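Note that this complex is displayed minus one protein chain, with the remaining chains in position.
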Amino acid sequence: MGNCQDSCKNFWCGPKNTNVRISLPAICFIWQIAMIALFAIFVRYDPEADAHWTEYMHQNNITSNIENDFYYRYPSFQDVHVMIFMGFGLLFTFLKRYSFGGVGFNFLISAFGLQWALLMQGWFHSLDSTDWTIKIGMKSLINADFCVAGCLIAFGACLGKVSPIQLMVMTLCGVSLFAVEEYVILNLIHAKDTGGSMVIHTFGGYYGLTISWILYRPNLHQSKRLRGSSYHSDVFAMIGTLFLWVHWPSFNSAIGNHGDGQHRAVINTYLSLAASVLTTFAVSSLSAKRGKLSMVHIQNATLAGGVAMGTAAEIMVSPYSALVVGVCSGIISTFGFVVLTPFMEKHMKIQDTCGIHNLHAMPGVLGGAVGAVTAAFASTSVYGQEGLMHAIMHGFVDRTMGMQAAHQAAGLCIAIISGIGGGAVVGVCCILRLPCWGDPEDENCFDDEVYWELPEDEESVPPVNQYNGQKADKQTDV
Amino acid sequence: MGNCQDSCKNFWCGPKNTNVRISLPAICFIWQIAMIALFAIFVRYDPEADAHWTEYMHQNNITSNIENDFYYRYPSFQDVHVMIFMGFGLLFTFLKRYSFGGVGFNFLISAFGLQWALLMQGWFHSLDSTDWTIKIGMKSLINADFCVAGCLIAFGACLGKVSPIQLMVMTLCGVSLFAVEEYVILNLIHAKDTGGSMVIHTFGGYYGLTISWILYRPNLHQSKRLRGSSYHSDVFAMIGTLFLWVHWPSFNSAIGNHGDGQHRAVINTYLSLAASVLTTFAVSSLSAKRGKLSMVHIQNATLAGGVAMGTAAEIMVSPYSALVVGVCSGIISTFGFVVLTPFMEKHMKIQDTCGIHNLHAMPGVLGGAVGAVTAAFASTSVYGQEGLMHAIMHGFVDRTMGMQAAHQAAGLCIAIISGIGGGAVVGVCCILRLPCWGDPEDENCFDDEVYWELPEDEESVPPVNQYNGQKADKQTDV
Partner (left out) sequence: MGNCQDSCKNFWCGPKNTNVRISLPAICFIWQIAMIALFAIFVRYDPEADAHWTEYMHQNNITSNIENDFYYRYPSFQDVHVMIFMGFGLLFTFLKRYSFGGVGFNFLISAFGLQWALLMQGWFHSLDSTDWTIKIGMKSLINADFCVAGCLIAFGACLGKVSPIQLMVMTLCGVSLFAVEEYVILNLIHAKDTGGSMVIHTFGGYYGLTISWILYRPNLHQSKRLRGSSYHSDVFAMIGTLFLWVHWPSFNSAIGNHGDGQHRAVINTYLSLAASVLTTFAVSSLSAKRGKLSMVHIQNATLAGGVAMGTAAEIMVSPYSALVVGVCSGIISTFGFVVLTPFMEKHMKIQDTCGIHNLHAMPGVLGGAVGAVTAAFASTSVYGQEGLMHAIMHGFVDRTMGMQAAHQAAGLCIAIISGIGGGAVVGVCCILRLPCWGDPEDENCFDDEVYWELPEDEESVPPVNQYNGQKADKQTDV
């Protein structure tokens, strides 16, 4: 009885207990059963994925199976899927001793979040009012992956400092908030945001930064020894970067309009990304003693071009403007790593492990601004009447381009506000600081030891000198 | 002369000789020349890959190049190809000192097996009776990759304990057996098995386990020091896992019906996989002291949802059922790693290096059972008349759903029997235990040293430490 009392006390206010043997399985099982129940009630196949498809084709004068949306979107979906699970996952392995946590927890919360995203986005965007069901198809899966991306960005800010339980709570709330802000920006305001600069990156970035601010650890320097990379963990992270970089054109075009829309989104993103690589290398070299390049910059800021091209991906910005966007985002992002991240940690109590402010938040805001500006300058001479409606206006014949630009700007503001506000609410109301969530002590942050069974020999072993040939040679003489 | 006699004696009954300098090149060259001869006699391009395609289009009223099966299946094929060579290959790198062997031998036997698979499957499934040729196209390549997958599963059970020669013999026989059981299950019994739960995973699993049982090594504990992972080899293996996980929807849909069939297979697999991730994390945490997660579970059991969804991938199981399948398979699979694998090794003389019983055999059987049950409950109200024929019945108008379910169950039994029986025949008749095959001694299992030239510094560095548990322990005492 007394033991039980003690347990309860410890559970709420005791010293940090990182044993998640009860809490993690409990939340996984309860949540998964809830998902099954809700899916049974609400979720059905889209007509294009339903066995009645042949009849549907006849009714809608579709002459070939190849017109099934599956064939328009599946290759892009697969690329996005790779980005979420492999791109983000491997990018998070850069810490020398948190690779398991980076890739593993990324796996857990993505698989967890996408189920909830299918429901939330379904309720908000595509609830069939005749039978109150959600019809899921290829586009729903892509959108669920997008929604999860927002939460993974937030994970990046907190990497190594939170428990899997906290991450699942963050993801649960993040997905819910995401669905709402996305609904407001895309369906109410009718802003354009094909690649999610605003909806995904800006929101996710500020959501994560706010939570990281709330969970500020004044004594984080106690785990300073683990807060760096090792030679091979940097290569692993670089694989993640390349997955993201290579597939980003698919990310920005995956839910684009069929035909020229997806085609143009790919071209714009391809160019913007290429430009941001060059400026990242330039600024990285410029900012270091003896011009030495920093892997942190190369792993992250090279991707800023993709983020910043998100909103305007489908817009006729013209190829050279895509390069300009890439140039600016690469500079801003690398500059952020050099100057802002240390500043924010020192003076603003924001400990941003992966530098998501530089990779997602700032380039996301830039992308939103680019979207507003390019919308303002759109014209029928560039687009054609039909193309303009299709690409930007969502069929609003009565909107002027200036109005559309204003709506884009409004969308950006909403993304920022939702991110900060949502992060604050989640951080405070979910009382994420309570010790019951199983997060590690300050001196055990960034350590896989806390939540993972590690291979034995690596710990005990002195790996004397893997990379120092001469010394090794001497040693073998002994 | 006497020397020669000795050599011969050693060849057949002497101590194990792992020198494969003659035998490996010999088998590769002989086999490859045989392949060239057989391809010259039998293999031609499919009409859709033949230069007469334009004429073929006119004759068959095909109006556009995009109707070429290539565009329906190529993206899925590429994903499957990635799974076979990168997914399986990297998953097999998890051992600290057998990464070369894992990824390298996987490469060898896959490239070897797929050529033979094209012939065997061609003879059984698509021999053109007018000119006795096999016409290969996109679907043949996918099926060849599938066939190889079955043999790679068997490799998983024997990883580190067999020579490349033995692997090639296993693969040669495995592909032959595969083509036969596949012919019986799909073409004679007309069971449905889009993603191969029965044909690939159940067969491959039991085939490998039986061979592993025949090759039982009572003194395998002598190489215990190498039978574990290192921190970075676990991350490499995790990359393999993610490749498999992300592309599994392509695996289950690659040879599905055009249109709604492929679309639905992707949705079902996507959901099932997501659910199995959650239950894997849950059971893994529940089963360990202090709730610490095990990389072995995360690397393997998270994939069980894909295996178990194979047979029923195209069936209208409805999204929530896909989640249920994922939940069950994740639990079963993780449970297998925690309880069954040690039990089988101790009491049943089955040394299953990669735990394929948990990842492939059991979830495969589950998948076969799900296929039978869902077939039994199929109805025209859910599918529409046309859809039902298309998705399940293979055009058998006179079959009741109960009959189809019985045929599914029969297919599952045949897969299990072929796996065990085939493994026994191959293991015994090929006398895989003879020393002539070049397999390593018990104390050299799981060691790349045996078949690979290793980087110098890794060797010369007194690996006193890195790979030798006992000495390392002493060192840390100092």
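Order as written gives the chain letters A and B; numbering starts at 1 within each chain.
Methods note: a contact is a pair of C-beta atoms (placed from the backbone, for glycine too) under 8 Å apart; a residue touches a chain by one contact, two chains touch by 3 or more.
Here the structure is a predicted model, which is why all the values come from computation and not from measurement.
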item: Which of B:Leu141, B:Val324 or B:Leu388 contacts the chain that the document leaves out; value: B:Leu141
item: Touch with the omitted chain, as defined above, among B:Leu90, B:Met120 or B:Val324; value: B:Leu90
item: Residue, one of A:Arg44, A:Lys161, A:His390 or A:His407, that touches the chain absent here; value: A:His390
item: Contacting the left-out chain in the complete assembly, out of A:Ser294, A:Thr341, A:Thr374 or A:Ser418; value: A:Ser294
item: Missing-chain contacts mapped onto chain A; value: 66-67, 71-72, 75-76, 79, 96-97, 223, 225-226, 228-235, 238-239, 242-243, 245-247, 249-250, 258-260, 262-264, 266-267, 270-271, 273-275, 277-279, 281-283, 285-286, 288, 290-295, 298, 302, 316, 318-320, 323-324, 327, 382-384, 386-388, 390-391, 458-459, 462-470
item: Residues from chain B at the interface with the omitted partner, ascending; value: 18-22, 24-25, 28-29, 31-32, 35-37, 39-40, 43-46, 48-55, 57, 64-66, 68-71, 74-75, 78, 81-82, 85-86, 89-90, 93, 99-100, 103-104, 107-108, 111-112, 114-115, 136-138, 141, 164, 231-232, 236, 239, 451-458
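One rule holds in what follows: only the chains that are shown with their structure count from here on.
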item: Rotation, 0 to 180 degrees and nearest 5, that superposes chain A on copy chain B via CA atoms; value: 120
item: Gap in Å, rounded to a whole number, between the CA centres of chain B and chain A; value: 33
